[in-house]
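I have a structure I would like to understand better, so I am pasting it below and will then ask my questions one at a time.
Only one protein chain is missing from this complex, and each of the others stays in its spot.
Entry: chain A
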Amino acid sequence: MQAIEIQNVDFAYGKELILKEASAGIDEGDFVALTGENGTGKSTLLRLLLAELKPLRGRIRLLGEDNDRIIRSGKVGYVAQNGTYANQNFPATVEEIVTANLYKQIGLFRFPSKSHKHQVYEALEKLKMSEFAKTMIGELSGGQQQRIMLARALVIKPELLILDEPTTGIDMKSVRQLYEILGELHESEKLTILMVTHGHLEECAGINRILHLEDGKIEEVIGNGGEL
């Protein structure tokens, strides 16, 4: 089964066509980088995948279901670009932020239980961040904050992980650490990963495919089995 199917998608802002019959398929277990110049529509494509926008034409399916149905099912994890910088002064601990993403499991009008707390610490442990559970998010460095955002996405044990330029604004050492963790996750948990990125792909050993967005179309730069 394909984890992501983008079939002949058209999308426009007003009269400006951003995507023109864009198509791509990402298999389960793939670790795919999506590249493209600024303004080529990478963020638009992500918003379409996350069902925040509707295509003018075409269809998007995630994990075998229409994206607008599955996106809130808890099977898709998402890490935003600069996830935390806008919330630098937000008065919350790492534990509170990661717990928030267990919303679907906790349920409406209910409070987290001990097993939810255990899940949170498990996710933080994977990212080697459990010692910061009680730390305020704004007190962490950019790289550490991005790891917390990754832990937040992983706490729901997603089948598909979508990352939007996760390395923006963090130093090279943190970029390497983040890529190393993503590679390990892809290897150990067979997690399907789609990462929109600008560069430093040579630092990310786990990537096995590169898709490039240009002139509204998605091109395969390096396919399955290709050498980076």
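Rule of thumb we're sticking to: a contact is a pair of C-beta atoms (placed from the backbone, for glycine too) under 8 Å apart; a residue touches a chain by one contact, two chains touch by 3 or more; residues count from 1.
Quick note on the criterion: contacts and distances are computed from a predicted model.
> One chain isn't displayed here; going by UniProt, is it "Zinc transport system permease protein", "Iron transporter FeoB", "AAA ATPase domain-containing protein" or "Six-cysteine peptide SCIFF"?
"Zinc transport system permease protein"
> Among A:Phe11, A:Tyr78, A:Phe132 or A:Tyr179, which one is in touch with the chain left out?
A:Tyr78
> Residues on chain A that touch the omitted chain in the whole complex?
50, 52, 71-74, 76, 78, 80, 83, 87, 89-93, 96-97, 99-101, 103-104, 106, 108-109, 111-112, 134, 136, 152, 156
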